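Below: one structure, written as structure tokens.
One protein chain is absent from this view; the other protein chains keep their places.
For subunit A:
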Amino acid sequence: MFDFLDSGQYDVLGAFWVTVQLTLYSAAGSLIWGTALAGMRVSPVPLLRGFGTAYVNLVRNTPLTLLIIGCSLGLNQTLGIALGGSTFKEIGFRLAVLGFIAYTGTFVCEALRSGINTVPVGQAEAARALGLSFFQVLTLIVLPQAFRAVVAPLANVLIALTKNTTVAAAIGVAEAALLMKEMLENEPQALFAVFAVFALGFVLLTLPTGLLLGWVAKRVAVKR
């Protein structure tokens, strides 16, 4: 039943490795971009707050597929932006990562913002009384506490991102979902076996993430 795995025709592990790489690069990028967005949304400058709010509301309500296809059709094929990639494979991968960062950053921002709300007002007031500037209050006092409070929600964002990376199949990035599509077309008789293999792969990717980060969340939570 699983003989398609031995034929050497399909590189299942390789496809899942691309999925993992997409996830890791996008996760790192979205963490940075999401933190910057959250900083804008809580900043004292009204213009920055407005930009942050508008960005989050616009991008969050746009389908991820549209963003990814927009990166490929719009940025690459129409405007000729290749993000420094030279081969088709490289360009597709980088554009997909860009799309994931733009999308996932909004969820990181919202998670972080709700974490900032859990920090008691007294903390920031005390910091201001010491004469710290907004930037110092944010980076030294509030964000470290906020990050510790949002490990669990960020784990959910990471799990959702792992599943979302399959959308990169829409622009031909050779990750797990694209291979599954190809295998289902070539081996229609093995439908349930193929599905089982890929489903298992995703359970193995997402389950440990949730368990590990759930444990971390309990360890680092600020006791109040």
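The rule is simple: a residue touches a chain if its C-beta (ideal position, glycine included) is under 8 Å from a C-beta of that chain, and two chains touch if they have at least 3 such contacts; residues count from 1.
The rule is short, and it goes like this: contacts and distances are computed from a predicted model.
For the chain that is left out, the UniProt protein name among "Sorbitol/mannitol transport system substrate-binding protein", "AtuA-like ferredoxin-fold domain-containing protein", "Amino acid ABC transporter permease" or "Major facilitator superfamily MFS_1" is "Amino acid ABC transporter permease". The chain omitted from view is touched by exactly one of A:G29, A:G92 or A:G115, namely A:G115. The residue from A:V20, A:A36 or A:L66 that touches the chain not shown here is A:L66.
Interface with the hidden chain, as seen from subunit A, comprises residues 42-48, 51, 57-58, 60-66, 69-70, 73-74, 77-81, 107, 110-111, 114-119, 121, 124, 128, 134, 137-138, 142, 149-150, 152-154, 156-157, 159-160, 163-164, 166-167, 169-170, 176-177, 180-181, 184, 188-189, 191, 195, 198-199, 202-203, 206-207.
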